[in-house]
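Removed: one protein chain of the complex. Kept in place: all other protein chains.
Right, subunit A next:
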Amino acid sequence: MEFILNDKAIRTDKPGGMTLLDFIRYDNHLTGTKIGCREGDCGACTVLVGELLEGRINYKSMTSCITPLANVRGKHVVTIEGLNMEALSPVQQAFVETGGTQCGFCTAGFIVSLSGYCMSGKEPEYNDGISAIDGNICRCTGYKSIERATALVIEKLAEKDVNDPVSWLVNEKFIPKYFLEIPKKLMVLKLANQSPNGHEEGLPKVGGGTDLYVQRPDDMVTGNVHAFYDVPALNNITLKDGQCRLGGEVTVSDLMDSKAFNHLFPNLKKHLKLVSSTQIRNMGTIAGNFVNASPIGDLTIFFLALDSVLTLSKTGGASRKVRLQEFYLGYKKLDLGHDEIVEFIEFSLLDDTTYFNFEKVSKRKYLDIASVNTAIRIKENNGNIEAIHASAGGVGPTPLYLTKTCAYLQGKALTPENIRSAVECLNEDISPISDVRGSKDYKALLLRQLFFAHFIELFPEKFEMEVLV
C-alpha cells in the first residue's frame, strides 16, 4: 500500500491491521507522536489524515493508536514532525506564550489537533477551536493555558482565506510549504493505487476501528484486514422519498457535518457532541456502533428511537432488511451472519409535528461512555401522542427499544399524569445491573429522570420536573 507520511512517500507491505501509531513511532522513528492509552481516549497520538476530495484535501484528526494502517491507504498522514518548520508555527508559539505545555507529553497531540482545525475551510471560531482539541487529555495544566493558547490562535486566524486555507496557512507560516504539493502527489498515488480496498474475505472486518482496536488489538495488529472504511458506496447520506438512508461507513463527523442531517435534527450538534471526541467521531462509523452491540452505544440508541431499518448484505449480492430493534438477540448477540455486513440504515423522515430528543449522562459529560442514554421520537397530534419510539442504553443486556413504554403511551394524551404513570412500564422494560458506570438503582433513577427530561426539553410549556416527580 501507498500513502504519504508528512513529506515522504511511503510504500509498505506492512500488514494492514497494524496500527498507524506503531508504524509512525517504531517503523519510522517519528517519536513526537506519543503513546498514552492505546484506546483513543487521551489524544497523545493524534495525527492528521488528509483525503483528496474534488482536488482539495480534507484533513481530519485521528488517534493513530486505533487507526489500522489500511485506513490511510492513498492519504496524507501528518505527524507533529510534519508540521515543524524552522521557526515555531503560530500554534506552537501560542502554547509557548501561554504556558500551555508543562510535562509536554500530551502537547504534540494538541498542536496537531489544533493545526488540523486551522486547515479546515470554516470561519475561525473560538468554540470550534476548543472542540477540535476535545479529544486531547492533559493532566498537568488544567487546560486554562491551553484555552488561552487557542484564543491566541483564533485571533491569528482572523484573516484566514476559507476558500484556500492551505495556501493562506503556508504563507502565514502555520504549516510547511510542502503541503502545497500534496494534492498533486496524492492524485498520482490515487491513480497508481486503484485496487479495490477490501473484499479480502476471511480476514477480520474493520471499519473505523475505534472499537475493534480497543477490544482486541492483539488479534488485529499482525495481519491484514478486510477494510470497509473507504468503500465509497458505504459513505453516502441520502434523503429521498420520505426516507433517510445512511451508508454503514458514515462516520459521526459525517453526520455532524451534513447540512441535510442537521436540518433534520436541529439539536444534532448538541447531541452528537456527547458522542466521544472529535478524533473518534472522525473515525467511528455507524455500522461499527451497531455491530459492536454495546448495550450503551450512543448511535445505536439514537437510531433505535428513529425506528430504523438495517440492510444487511453478503459480499456478492444477497441482502435482507432487519429492524434495528430486532437486530439484538442478547448480550453481544446479533442477527448478523458471518458473511454479512451492515450496508446501510434507513428511517422515515421527521415531519413538523414529530419531535426528537437524545439524552446522555456519564461521569464526565464529554468523551465518556454513558451511564444511561436514551432517545425518543414522538409524533404529536392535538395534544395526543400519535406515535412514539423510545430507546435506552445501559439498562439492559442490549441497547433497548422501550417496547412496553411505547405501547403504553401510544395514543395517550401528552400530560404529566400519563408520563408519570409510564414509569411503571419503563421499569418493566429495563433490567439494569451494577457496574463501573453506576449501581442498578442509580441507572433506574437516572433513566426515569432522562425520560422526564425528554418531555421537559420537547414540550417545556407542558412539563416541569416538580409536576413529574
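Note that in this section a contact is a pair of C-beta atoms (placed from the backbone, for glycine too) under 8 Å apart; a residue touches a chain by one contact, two chains touch by 3 or more; residues count from 1.
By our rule, contacts and distances are computed from a predicted model.
J.: Choose one: "Response regulator", "Xanthine dehydrogenase", "ABC transmembrane type-1 domain-containing protein" or "Cytochrome d ubiquinol oxidase subunit II". The correct choice is the protein name in UniProt for the chain not shown.
T.: "Xanthine dehydrogenase"
J.: One chain isn't shown here. Among A:Y143, A:Y178 or A:Y355, which residue touches it?
T.: Checking each option in A:Y143, A:Y178 or A:Y355, the one touching the absent chain turns out to be A:Y143.
J.: Looking at the whole complex, which of A:N84, A:S258 or A:N384 touches the chain that is not displayed?
T.: A:N84
J.: At which residues does subunit A meet the chain that is not included here?
T.: Against the left-out chain, subunit A lists 29, 31-39, 41-42, 44, 79-81, 84, 88, 91-93, 95-97, 99-108, 111, 130, 133-134, 136-147, 214, 218, 221-222, 359, 361-369, 371, 423, 426-427, 435-439, 441-442, 444-446, 448-450, 452-453, 456, 464-466, 469.
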